[in-house]
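This view holds just a subset of the chains, kept in their places.
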């Protein structure tokens, strides 16, 4: 089991593990936020979810609520951006990058995505959200570029 | 190539590989379920998908069907929960956890997500689906907590 212990003793890999765990936990928080708004605003999408509230208000319970939709859009945007970070970041962390460069990439990405969520949920006026999006996007592209430049094998 | 062989000889990693493959295959099954309902109920979203059925019923073919939407919501919920499991679970499996603890985590997660799909598609009355969701959620948080507690490097 030498291989595995060595992996987790690599500083770049440990940093990747830490930042990834943080940003994935943040993404999971979006599920809780959706559930919170659904319950406090009494807006549901499945009939079985509002069955215990009685049937007379069925139409009202299944309405579309802008607050809930906003959280869901932020969640989907997280998925669309964190999945590429997960894949490309893992391979980047394994490709032996400079420690401080790697940590700069991870910090910028995690910071940008947290700011993106804040800008989306409050909401902050544009271009706050757009900037947060493009910083996270740029970080991922920068890691992808390094990978393809140094390790291409097709 | 010693590093790679060692990785796949690690029992925790092999267990992670097995459970991940099972739960990702289950998630892929949701695509087939959507396609099945779209074809049997003749509900499509793209004009090119119902072009061969003739044009007179275009409005009918592009209606919103509750059965199809239910599968799609279950699929999206899978994505939102399996992606964090994939990232956090991989790092957790590499962090040298106790074998029986790790397998308990993986089993609970895979069982909970399969039960979640059943509860969503039948549907079962609440709180069946909510409980399945929170078991899977709790497992992922528990692995994230262990990672951040033992291996934080920011």
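We call the chains A and B, going by the order they appear; numbering starts again at 1 in every chain.
Convention: a contact is a pair of C-beta atoms (placed from the backbone, for glycine too) under 8 Å apart; a residue touches a chain by one contact, two chains touch by 3 or more.
Owing to the predicted nature of the structure, the values given are computational and were not obtained by experimental measurement.
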{"item": "Number of identical chains forming the whole complex, with 2 shown", "value": "3"}
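Going forward, only the chains that are shown with their structure count from here on.
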{"item": "Chain A-chain B separation of Cα centroids, rounded to whole Å", "value": "16"}
{"item": "Chain A residues touching chain B - in the complex, by the definition given at the top", "value": "1-8, 11, 14-15, 17-22, 24-25, 27-28, 30-31, 45-46, 48-49, 51-52, 75-76, 79, 82-83, 86, 90, 103, 107"}
{"item": "List of chain B residues in touch with chain A within their complex", "value": "2-4, 6-7, 9-10, 13, 70, 73, 76, 79-81, 83-84, 86-88, 90-91, 94-96, 120, 123-126, 129, 133, 137, 140-141, 144, 147-148, 151-154"}
